[in-house]
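Note that this complex is displayed minus one protein chain, with the remaining chains in position.
Which chain is which? They are A, B and C, in the order written, and residues in each are numbered from 1.
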Amino acid sequence: MFGQLHEECGVFGIYEPVVSNVARSTYYALYALQHRGQECCGIAVNENGVFRSHRSAGLVPDVFTAESLEKLGKGNMAIGHVRYASFGDFNFENIQPLVIRHVKGSIALAYNGSITNASELRRQYELEGAIFHGTSDSEVIAYAITKARIQTESIEKAMEMAMNTLKGAYSILLMTGKKMIAARDPNGFRPLCMGKTDDGAIVFASESCALESINANFIRDVKPGEIISVSEQGVSTNETHCGKGSGLCVFEFVYFARPDSVIEGASVSEARLRAGAFLALEHPVQADVVIGVPDSGLDAALGYARQSGIPYGVGFIKNRYVGRSFIQPTQGEREEAVKIKLNVNRSVVEGKRVIMIDDSIVRGTTSARIVNLLREAGATEVHMLVSSPPFKYPCYFGTDISSQDKLIACRFDSVDEIAKEIGVDSLGYLSVESVKKIAKNAKCGFCDGCFTGKYPVEVPEKLQ
Amino acid sequence: MFGQLHEECGVFGIYEPVVSNVARSTYYALYALQHRGQECCGIAVNENGVFRSHRSAGLVPDVFTAESLEKLGKGNMAIGHVRYASFGDFNFENIQPLVIRHVKGSIALAYNGSITNASELRRQYELEGAIFHGTSDSEVIAYAITKARIQTESIEKAMEMAMNTLKGAYSILLMTGKKMIAARDPNGFRPLCMGKTDDGAIVFASESCALESINANFIRDVKPGEIISVSEQGVSTNETHCGKGSGLCVFEFVYFARPDSVIEGASVSEARLRAGAFLALEHPVQADVVIGVPDSGLDAALGYARQSGIPYGVGFIKNRYVGRSFIQPTQGEREEAVKIKLNVNRSVVEGKRVIMIDDSIVRGTTSARIVNLLREAGATEVHMLVSSPPFKYPCYFGTDISSQDKLIACRFDSVDEIAKEIGVDSLGYLSVESVKKIAKNAKCGFCDGCFTGKYPVEVPEKLQ
Amino acid sequence: MFGQLHEECGVFGIYEPVVSNVARSTYYALYALQHRGQECCGIAVNENGVFRSHRSAGLVPDVFTAESLEKLGKGNMAIGHVRYASFGDFNFENIQPLVIRHVKGSIALAYNGSITNASELRRQYELEGAIFHGTSDSEVIAYAITKARIQTESIEKAMEMAMNTLKGAYSILLMTGKKMIAARDPNGFRPLCMGKTDDGAIVFASESCALESINANFIRDVKPGEIISVSEQGVSTNETHCGKGSGLCVFEFVYFARPDSVIEGASVSEARLRAGAFLALEHPVQADVVIGVPDSGLDAALGYARQSGIPYGVGFIKNRYVGRSFIQPTQGEREEAVKIKLNVNRSVVEGKRVIMIDDSIVRGTTSARIVNLLREAGATEVHMLVSSPPFKYPCYFGTDISSQDKLIACRFDSVDEIAKEIGVDSLGYLSVESVKKIAKNAKCGFCDGCFTGKYPVEVPEKLQ
Partner (left out) sequence: MFGQLHEECGVFGIYEPVVSNVARSTYYALYALQHRGQECCGIAVNENGVFRSHRSAGLVPDVFTAESLEKLGKGNMAIGHVRYASFGDFNFENIQPLVIRHVKGSIALAYNGSITNASELRRQYELEGAIFHGTSDSEVIAYAITKARIQTESIEKAMEMAMNTLKGAYSILLMTGKKMIAARDPNGFRPLCMGKTDDGAIVFASESCALESINANFIRDVKPGEIISVSEQGVSTNETHCGKGSGLCVFEFVYFARPDSVIEGASVSEARLRAGAFLALEHPVQADVVIGVPDSGLDAALGYARQSGIPYGVGFIKNRYVGRSFIQPTQGEREEAVKIKLNVNRSVVEGKRVIMIDDSIVRGTTSARIVNLLREAGATEVHMLVSSPPFKYPCYFGTDISSQDKLIACRFDSVDEIAKEIGVDSLGYLSVESVKKIAKNAKCGFCDGCFTGKYPVEVPEKLQ
């Protein structure tokens, strides 16, 4: 909406002991994961080796009608995908799950992440005779697996070999005629967890909220580097690629994930409350009310309020009725038009010194407009606090960011200058040390590359 | 969502000094009023007496595309309408605005409310030769005005005469070739306010949030019984029907209106905070956290938390991605399926004594399910508080309610029995005295008929 | 397609002895009548007094899906309508059948024709308090019937009274809770026939081809001025308005009706063959091949070929795949773009002297283009013959024509001048005397007002 960061994807998979309505379960789970991607979605159903799929641009409840779900039919497995599509990348061919047909059996795959050596691999495969229909990395992954598969006896082994080839971030769900495979890159940049329903189905999802939506019980997170295989023979695991040091994207806690999800043992909403509390300790401000920018700034604001004792208020009302084709105000109208989607609740801020908390500042233009709205509504002071450190470096692992020259933290030398640009009385960011502590007792390490420029793995030079 | 109360409608009108993009302004304003009706919507544009309209079932951003807005064209006036349609009442003919063509000039009208003597009037008109295309009261209103219009010299006078005939609740916007008329029933059951844009357009809306969405400034509420006419000659008013004692529906503050709206001088969100504070005084409970049921219970929960000192928490996560045709779980799945739309945030309630605040209880089944979810998530005690009195009598003035035999407060004699039915450790309702005080300094009286059975005007026997 | 004449409508009605799938029968019958109107269509179903309707812009198989037919449900009666909509008259409110709800019972009506005193009646009704939603005459008819109905005891009598009021052309089908009424204006300008299915249903249709499509047997034409009523008591007739001299539109035989229909006892295709034969007698030409302009010129060409002995050839291929939104070539491309829809079959005309037969010439521009195509394809001579007389006067009875100043026969004084304008070597029209003889043994008189300016009934001055 407001030039924010974008997660690239969310994935879900289900393996049922018997043929059942796996499309419907996947539909509800994708609906729960909709916040991870609102542009495209798809479901592939596997009925004893016969694959049927439906994918299109649009929100889950728009793309999947009663009719299209019925056409997908029943099955013993299904995988689904939701996706944010960057501009120019909106071809049908790029919508996942990718279904490919092969003499060794059909496979369908969906993934979340970004393959850093995709263009090298693509070029290499093409020179060997491969053809690509779309531009997404999913076809590169499919080739890597297929090429391994024809040299080895099992899909699990083929995945292990493919992981020697693929660099970067990936949480993959893959469906063969008889097996469901879940794999996570050795650093575990993107989350992936496993659950089980009461009737014995094994499910995988980017976030635990998807498990809850279909009444599945959380079992555990897939480990960084782990390959889990589910089949009639049960669940098996391959940990060849494990143990290389984990680096979960910290923005999953700060912004991407749904508050009711639990990742690596830590509650997302609690992490945001803690971020707010850390902010209160690092940046004490004299004020009358603490408000958050919806949706992910709300928990941090509440955390700040609790720690500081300053009252929490609901300062903004966000319009929830998003349609397929909402007509955006024209550029000329836009300066004032933020309020069509986000209106200030005047009674909360009028005549008050306001602390406003947001999860991040990307380009700064939206923050400036929102601050302006608060002043128009009568706020006497506006102090902005950000529940993450300044965003200064590109992400190569699945977060869609503006180029560096648009990042406000790159354009200005000091926080004071940014504060001036945005028009606030004061501005504070959460420190890098603190942001890595917000996920209480989390069982993983974190990637903080976008704050520090230091990435857990080498990044190909041509991407930099 | 969950068998809740339904407001029937929202209206918006704009009178521009020059021909301009009134359809677009109406589009944004209806988007801001979407919470008042999600089933149907429509816009009628008036370009110097030429009327063009578009109306259909669906959300505002789904019904109005760039193409349909362009077809509506420019104009100097427009009115729009959003609507909740009760089952069986889904005919195109019933979608407003109603546009009629007449030798004395075309008119378009949209209204919010309920005409209590509609069926008598309809029968009378039909026996005089009238024909009706649909089943909504809007055609009855149109006949009442038309029949008056052919006997008098002006539309304002015709409206005054029609108001002698029409009984019940109505906030009407009416557009003739040259004038915009706004009228409110003598009791002012439903809200209607007036504003002005910087470039001189006069606007009317059910709620002030619609004014803000298009940067119009609030001027004042239309008075109960008042008729306001806007034309090239300026703004004039007729107060013949004023002064009969106002009775605004208190549920506008409790539940229907958007928190950032101001009605009769009182902030809606502040009213809800105050409802929570009154609840804290009337029903003190020992607990560890106060949570609200989204969306309208949230402010009341925050108000209770502030008054009581018990921490406020975000106990539920509501899924926001509503599509046109979300596939509901089947009846069999439904018991557990509340969580597809509303999931408990386990980290907030686990191991805690919880106060859960909702705005009302209608049939009680949804409350029971939500309480069950809280217990499953580990709440050790669940105390439910309701920010309005028990709902025991039918509403004849524009709120869609279940028949009395489904109302939980009618089915059981005592609050304790209801508490047992819902499965809570304790239950408390806000008193009738307090609910009338929640709108701070409101300049109006309130209708509390649904709590007390005493209505501000006589209700036709056959309706009872 | 090519600036041709347009019939306004086609109607169909079915009365079943028991509740059955009347919507489906009506769907197939409307499909058979699609040539009478391709812009809008609608069906109203009557299930023991409960009316459900669906109507929209589009072709019958586009508007009615399996889903919309299912929503219409079963019934014991249904009426349907297809319609050509002139520009600017495309409002939903004007799409028939019109369904109105009334204290004396709901009615639905559909009609084909044109009420010549509609605007006077409309004004009169409005001054009595009536309101109109659309601009079509169907609401005027509904008011005329309703106003009569409240003064008399039966719908049949009300229809008889309404026919005292209504002037012009109308073939009406009307459905009350318990009865199906069919009525035709006293001159019988537009056709209407009655049939019966093997299982006892009574059906009415504009043309007999609709009866055949649902395997109903033709019984007879409704007489000019006759009112037929079908109910549980059987079929009754009222002939009060009969005997005023019939004047069927001769263009029903020349152009509008489907070749396999039989009207007033005469086969339409045979009438066209006879028109061709009369042309051969009136306009003998030396030539090598006779071709017709699809579709209605084909039979006349065959008739000419048979009478003259000159070989018949298929000179044009018409593209049949008409979609909802075929993108027309732009004005600049249009001169040459006739051939996208109508291509010359070169092998038939190359090096030959060609007689080309069409049913009429309206503005002449399309004829000129087609003649040019023939010459480009190598025709050495092009002789055009028209199977109707020159079209010189407006029609007030249901045919949509260009204003007189665009009619080529009004713009030029002589046939030779028209021939020169169109670019043919010779041109001949069928005589007025002959065109009235083409329908062999037809049991009716004909209106030839558009050729002669003499109409069977007086035409209101203001229309002229």
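List of remarks:
Throughout what follows, contacts are C-beta pairs under 8 Å (C-beta built on N, C-alpha and C of every residue); 3 or more make two chains touch, one makes a residue touch a chain.
Keep in mind it's a predicted model, so treat the numbers as computed, not measured.
Just so you know, the chain we are not showing touches A, C across the whole complex.
Within the full complex, the residue among A:Val99, A:Met163, A:Ile418 or A:Cys450 touching the omitted chain is A:Val99. Checked against the hidden chain, the listed residues C:Val103, C:Ile317 or C:Val415 yield one contact partner: C:Ile317. From the options A:Tyr143, A:Phe189, A:Phe251 or A:Tyr429, the residue with contact to the chain not on display is A:Tyr143. Annotation: of C:Thr65, C:Thr152, C:Ser236 or C:Gln286, C:Thr65 touches the absent chain (contact as defined above). Although one chain is hidden here, its contacts on chain A can still be listed: residues 92-93, 98-104, 122-123, 125-135, 139, 142-143, 146-147, 150. Where chain C meets the missing chain, the touching residues are 24, 27-28, 31-32, 34-35, 38, 59-62, 64-66, 69, 209, 212-213, 215, 258-260, 262, 267, 269-270, 298-299, 302, 306, 311-314, 317, 319-327, 329, 336-337, 339-340, 343-348.
We adopt the following convention: only the chains that are shown with their structure count from here on.
Common neighbours of chain B and chain C under the contact rule above are absent. This structure's chain pair with the greatest number of C-beta contacts is A-B. Look at the CA centroids: the one farthest from the centroid of chain A belongs to C. The centroid of the Cα atoms in chain B and the matching centroid in chain C are 48 Å apart. If you average the Cα atoms of chain A and of chain C, the two centres end up 60 Å apart. Counting only residues that touch two or more partner chains, chain B has none.
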